[in-house]
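Below are the structure tokens for one structure; questions will follow.
Note that one protein chain is taken out, while the other chains of the complex remain in position.
Then we have chain A:
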Amino acid sequence: MTNHQQRAPEAMIYQICLRGQLDQTWSEWFAGLEIVALANGDTLLVGVIPDQAALYGLIKKVRDLGMPLISLMPLHSTTSPFNSNPNEH
């Protein structure tokens, strides 16, 4: 999922905020999303999510870890500093 050279039309960059911190080793588990630790102890998962099915898959993973989900937000700009995929620029 991480190496989509061409983004599918429904692909979007999302930012998912979770309560509690995770280290970078969780990136692969979360489909290669960038893991960003926030100063308040929350975690952002940021990256291109190819479609709605993949988004729900991710939310399910969060659910199954028992991590509280705080917010979920699409980022429209492809020049987001959090963009995990260099091919997108």
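In the analysis below, a contact is a pair of C-beta atoms (placed from the backbone, for glycine too) under 8 Å apart; a residue touches a chain by one contact, two chains touch by 3 or more; residues count from 1.
One rule holds for everything that comes next: contacts and distances are computed from a predicted model.
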Worksheet item: Looking at UniProt, which of "ABC transporter permease subunit", "HTH luxR-type domain-containing protein", "Manganese/iron transport system ATP-binding protein" or "Transketolase" names the chain we cannot see?
Response: "HTH luxR-type domain-containing protein"
Worksheet item: Of the listed residues A:A11, A:V36 or A:L65, which contacts the missing chain in the full complex?
Response: A:L65
Response to the item:
Omitted-chain footprint on chain A covers residues 18, 20-23, 25-26, 28-29, 37, 40-43, 63-68
